[in-house]
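For reference, the structure is listed below as structure tokens.
Here the complex is missing one protein chain, while the rest keep their positions.
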Amino acid sequence: MEMVWEPKILAFLCNWCSYAGADLAGTSRIQYPPNIRVIRVPCSGRINPLFILKALQNGVDGVLVSGCHPGDCHYLSGNYVGRRKSATLKRFIEFLGLEEGRVQFSWVSAAEGGKFSQVVHEVTEEVKKLGPAKRFVKKSS
Amino acid sequence: MTLKLDKKDFHSFLQNLMNDYELFAPVQVAEGVAVYKKIEHPLEAARFSLNPQKPAKEVFFPQSETMFRYGKVGVKTEVTSTEKVERKRILLGARPCDLQAVSLLDEIFQGREYSDPYYINKRQATTVIGMGCSQPLSTCFCSSMEGGPFSRNHSDIFLIDLGEAYLVEVLTEKGKAFEKNPFFKKATQKDLKAAKSIEKNASNQVGAILSLEGIERKLDQMIESPFWDRVQERCIGCRVCTYLCPTCHCFDIADETLTTKGQRVRNWDSCLSSLYSQETSGHNPRPTNRERTRQRLMHKFNYFPKNVGRIACVGCGRCVLYCPADLDIRETIKEIQKG
Partner (left out) sequence: MIQEKLRQKARELLESKAVDLVIGFGEGSLPLRVSPVFIRNPHEVDRLVWNSFCRQNLSTYLHKFKSLKIGLVVKGCDSRSVVALSLEKRFKPDQLFLIGVPCQRMVDHRRVKRAVQGEILHVSEQGDELIVEGKDFKTRLNRKDFLYPSCQVCVHRNPVRADLLMGEVVEEFSLLETHPDMKGFLNKGVEERWDYFEKETGRCIRCYACREACPMCYCPECFVDNSNPKWMEQGLSPSDLEFYHIVRAYHQTGRCTACGACERACPMEIRLTYMTEKLNQDVKELFGFETGVDPQASSPLSTFDVEDQQEFIK
């Protein structure tokens, strides 16, 4: 049987909104592609750009960072600060030559199980189009 | 035995060598920037117009070298050695300063106390084709360091650039294996004369201007000298001078593991980095740049002479040329000598 390539996508989900959103999708039996591997973080502002870069270096095909909608941050402004980091990092690595779409961002609240599913669908589709990550991936010896 | 090699045959000559040998030569990696590298195609070899930024030590002692690999195969763990050198090698175009430096590394890596198979195997597998330095720079001070732009020491074959051709001197048994190379012709008297004059010219340019006499004893008295405060002041604490130094040879060993497989690697390290001397507890016996810059100079001009009887500087001038803060080791030496 021919092996079909499926992208591996690392998702950093904030504890208070997006992670709960993913939970809601699960309990509501809303389906989404099994391509994501979830790491729960306290806040999208907790994302050190090194996390994203390290994931890409380790060979994931895409990274998704998802947090609370603006105004909803459990820590009041974590997602706002994170938004600035996200914007500059995304622009920078795409400028250097990583494909647009390898790193994606979303706002998903605890009540948005459907949106979570939709985001994962979209991200998976887009990363699939890009194909397996080649640049920047560390080749094992 | 003196031969010559026409420059128009140079690339064919390299191709010929590459049939039987792995060839390491200066390769240009950007405009004006070169390193010693294994070449895959004769055209890659730079025409030695400048002494590469990175010294020839890299051929025997790579900046990052795998010592062995390990991995799980089924239930067993397999270890693969990387000690062996599969093919014979040639180091082409190395300057006398770099080769003198290699002879200093020999003292460490095949010394009395310790012999390092990684280094020795590469060294033994390699024939060295040295290259006379016909246009030394004003930063060169090899003649003050027991060398000279045309020192034949440690070359198996020695080339002198005559313009249209290279004069080829076969110096050792290892070098003799190349005598029959189809691209070598007999050198004429005229060639020999031209080479003599080029050599004389270059040697005149690099005078023995620095006096190193007694520097070891002077430094013995200087451990706590305020002199080091001044030396360190300008130094920004990067590693340029140590990594580009042909005699610096410190390394750090690390295991790089990835799930079920990995490798042990040794990487160049530098006494100018604070991490170099930091202990697990967090204590650092060389806490500031003062102790670290002192260490670099002490190692070259005091500890190394104490251990093996030679000074660990060959006067290549790289640290002078590439220091971001324009520190000049020649001036430091002069100041030490003044006391």
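Think of it as A and B in the order they're written, each chain with its own count starting at 1.
As a convention for this text, a residue touches a chain if its C-beta (ideal position, glycine included) is under 8 Å from a C-beta of that chain, and two chains touch if they have at least 3 such contacts.
Since we're looking at a predicted model, the values are computed, not measured.
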item	value
Touch criterion as defined above, residue of A:8, A:85 or A:128 at the omitted chain	A:85
Option touching the unshown chain, where B:64, B:80, B:124 or B:188 are the choices	B:64
Absent chain, residues of chain B that touch it	29-33, 35, 53-54, 63-64, 135, 137-139, 230, 233-234, 236-240, 243-244, 252, 254, 256, 265, 267, 270, 273, 275, 289, 320-322, 324-328, 330-331
Positions on chain A where the hidden chain makes contact	49-50, 53-54, 57, 70-71, 77, 80-81, 83-100, 104-107, 119, 122-123, 135-139
